[in-house]
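With one protein chain removed, the remaining protein chains of the complex are shown where they sit.
So that you can tell them apart, the chains are marked A and B in the order they are listed, and the count of residues begins at 1 in each.
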Amino acid sequence: MKGKHAKNLLYAGCVVLGAVSFTGCGSSAKEGVTEIEIVQYKPEAANYFEKVEKAFNESHDNIHLTINSPNDASTILRTRFIREDYPDIIGIGGDINYSYYVDAKILADVSDYEGLKDITPAYIAIDEALELVPVEGNFAVPYVANAAGILYNRDMFEEHGWQIPNTWQELLDLCEQIKADGEQPFYFGFKDTWTCLAPWNAMAVDLADADAARQVNRGEATFTEQYRETAEKYLQLLKYGQSDPFAYGYNDACTAFANGESAMYTIGSYAVPQIKSVNPDMNIDSFVFPAGDTKEQNTLNSGIDLQFCVTAACKNKEAAYEVLDFLLADENLQQYIDDQNAVPCKQGDFRLAPMLDGMSEYIQAGNMTDYQDHYYPSEMAVDALLQTYLIEKDTDKFLETFDTNWIRYNRDIIKMVQDYEAEHGNE
Amino acid sequence: MKNEKKRTYLLMTLPILALFICFNTIPLIQGVIYSFTNSRGFGSYDYVGLRNYIDLFQDLRVGKSYLFTIKLAIGSTIVVNVISLILALALNSKIRAKSFFRAAYFLPNILGSLVVGYIFNYFFTYIMPAFFQMLGTDALSTSILSNTKTAWIGVLIVCAWQAIAMNTIIYISGLQTVPEEVYEAGDLDGATGWARFKNLTFPLIIPFFTINMVLSVKNFLMVFDQIMALTQGGPAQSTESISYLIYKNGMAGGQFGFQSANAVVFFIVIVTISVLQMRFSSKKEEQL
Partner (left out) sequence: MKAKENIKANWPVMVLLILGLSTIIFPLYMTIVIAFKNPSDMTTTISGILSLPKSWSLDNFRQAMEITDFWHSLGYSLLITSITIVLCILLHSMIGYVLGRTRAKSKFYNFIYLFIVSGMFVPFAILMMPLAKQTAVMHLGNWGGVILLYVVFYMPMNILLYSGYLVNIPTALEEAARVDGASTWKTYWSIIFPIMKPMHATVAVITALAVWNDVMTPLVIMAGSGTNTLPLAQLNFQTQFGTNYNLAFASYLLSLIPILIFYVICQKQILNGVVNGAVK
C-alpha cells in the first residue's frame, strides 16, 4: 500500500478536477485596492450597513469594503471558520462565541487601535470578563449595547392610569390590574426558543450574581443556589401571557404587541424596529425588569449587542482600522442608534431613542449588568432547557439538569479555568 | 485486443472511483477521526479517546433525539404503508380518469419538503386551531406543534403527506404485476374482499412491500427538512431528529467532535437496520 502518498495524489486530483471547471470564481481584485470584507450578525441592521458600505466606497479609493449581513450569521460564521475562510472583520455580539473565538486565536489583538480609547471602559471590561481565561490584549471594539427589560404600550398605560412597577410585588399587582381592566398583560413568543431567554436574563441580573457562571466554573457555587428564585418567579409570569405561548414565535409576539393585544412585552430594545414595522405610530416605552423585592435590587440588563473584531487572518490591519474609524464616526454611529434604538458603546454626546426613556436613569448611573446567557455555551441550548421548564414547570428538575448539563458541556472550559488558576492563583 | 479492453475499462472506472473515494470515503474516515477529538470545528483540538462515545450514551438530549426519530420512523412507516396500499388498490381498480388520479396523487412527492413544511406550519398554527375553535372543540384549539406530546404527530403528517405519493406509485406498479388469472382463480374459490387481498394479492406484491419498507424507514430516519421548517426541534427539544441535532450542534453549536461521534453511531444504526431489514424480508419472500 502506498498509503498516505496515494491519498495525497487523490486529493491533488480532486483539486485539479475542481479547479479546471471553476476558475474565475475567485475575487478579481484591482491592483492597489485593498479588499475588506465584514460579516456582521444583525440582519435587522442590513439596511444601515448597506448605506455605510456605499458611503465608504464612495469616499475611499484605496479600500473596497463589502459588508454581508446574512440571516443566521452565527451559523454561517461558524461554517466559514470550519472551512477556514475568514472575513477581515466580524461584527458579533459580546457573548460566548466571542469567548470561543478569542480562545481559538481567530481574532487579532487590536489594543493598538486608537479608536479604542473613546470606548466606554465598562464595555471593555465586559469583554475582558468574557474571556474564558484572562488573555493579554483587546480583541474587540464594542460598537453598541442593548438593554432588555419590559417594553410597554405607553398609550394603554396612560389610558388606564397604570403605574410603572418598581418591585416584583408591584409587577404582579400591575398584571392583576391589567387583567381586571380586561387587557392582557404579556404576549410571549416561546415557539422560538431563544425568546424564553429574554425574561430570564432580565430577571436573573436582579436576582443572581453577575459572575454566577465564573463562580460555578471555579467550583465555588451551583446554579441551583443561584437561579432558584429566578426560576420560581419566571413561572409566575406565565399565567399573565396568552393561553398557548408555545404556539407562537418571536414575529407573532411582536405583531401581537404592536397591535395592542398585550400591554407589555418582555424583550430587549432590539425588538423595537420589528414592532414598529407592524405599527409605525406605536408609542413604546420601557422599564427595567423589577424582579427584586426592593427597588435597589434591580439593575438594567445590558450587554454588548454589536462589536467589531479584526480576524487574525486579515492581511491589512491598517485598512481594517480605517474601516472601523468610519463605522465609529459620530454621524454613522448616531444613525445606527436611531435606526436600531441602541445604546452607544462610545463616549460622547449621542441622542438616545425615546423608548429607552424609562431606562435612562440606569444607563446614566451605569447601573448595568451583562446578560447571563452571554456565558452559556450555545450547544447546551439553555433556551430549549428553559422552554422545557416552562412547559413542565418542575423547578427542582430544571435546576438539577442545569447544573449537570453545565458541567458536561463546559468540561473542557472548567478544566482550563482550573488549570489556569492553579498556575496563576485566584485573582 | 484483450489488453485494449482491459485498459479502457480501467480508464473508465478509476477516475470516477477516485472521485468517490475523495468525496465519500475520505470524509467518512475523517468523520471517524474527528469523533475522537474535542474539536469545536475551528481552533486547536485534542484527542480525547472514547470520551465522546461514553458521553453519547449518557446524553439525555441525544437519547431523546434517537427515541423521537425512531418513533417517527416507525409511526410514519406504518401510516404511510397502510394508506398507500389502500390508495394503490383504489387507483388500480376500475375507475375513470385513472391516469389523472395517479398523477394528482403523486403531486406531493415532487414538491420541496422545506416549502411544504413551511406551508403546513402555517396550517397547524393558524388554520387548524381556528377550525376547531369554530367547531367548539377545546382540545384541539391550540396548535399541535406547540405541545410536546403532539408535535411529533404534526411532523408525521407532513412526512406522510409527501411519502404516501411515492409508496402508492410503487404499490400500483406491484399490483400491475399480479396477473388477472390469479383473481379469476380466486373467484372460483369464492375469495372476496379482505380474504382475497390477504391470500392472493398481498403475497404477490411482497417484493414491493419490501422496497417500500426499506425506502420509508431509511428516509424517515434521516428526516431533516421537515424539522427545519416545522419545529426547529421544539417544543422543549421534543422533535429533534438525529440529523437535525448533528447539524445544529455539530455545524453551528461547537460540538464538532461530539456530534461526529453521534454521526458515527447513527451510521452504524442505519447500516444495521438496513441489513436486518433485507435479511428479514428476503427470508419472508423465500417462505412464501
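Note that in this section a contact is a pair of C-beta atoms (placed from the backbone, for glycine too) under 8 Å apart; a residue touches a chain by one contact, two chains touch by 3 or more.
Note that the structure is predicted; figures quoted are calculated from it, not measured.
Identify the residue among B:140, B:153, B:200 or B:270 that touches the chain left out of the display.
B:270
For a quick check of understanding: of B:111, B:185 or B:276, which residue touches the chain that isn't displayed?
B:111
Which of A:51, A:80 or A:218 sits in contact with the chain that's absent?
A:80
Considering the entire assembly, which residues of chain A contact the chain that has been omitted?
Chain A touches the missing chain through residues 11, 14-15, 17-19, 21-22, 25-26, 39, 43, 68, 70-72, 75-77, 79-80, 82-85, 251-252, 254-255, 274, 277-278.
Quickly run down the residues of chain B that touch the omitted chain.
On the side of chain B, residues 1, 4-5, 8-9, 11-13, 16-17, 19-20, 22-28, 30-31, 34, 41, 87, 90-91, 93-96, 101-116, 118-120, 122-123, 126-127, 130-131, 134, 161, 166, 169-170, 173, 180, 208, 211, 215, 222, 224-225, 228, 242-243, 246-247, 250-251, 256, 259-260, 263-264, 266-267, 270-271, 274 touch the unshown chain.
Please note the rule applied: only the chains that are shown with their structure count from here on.
Where the centres are mean C-alpha positions, what is the separation of chain A from chain B, in Å?
Inter-chain centre distance comes to 37 Å.
For the complex, which residues does chain B have touching chain A?
So the residues of chain B in touch with chain A come to 15, 18-19, 21-23, 26, 38, 40-44, 55, 59-61, 125, 129, 142-143, 145-148, 232-237, 249, 251-256.
Can you tell me which positions in chain A touch chain B when the two form their complex?
Contacts found on chain A: 7, 10-11, 13-14, 17, 72, 74-75, 78-79, 81-82, 84, 100, 103-106, 190-193, 243-248, 377-379, 381, 384, 387-388, 391-392, 401, 408, 412.
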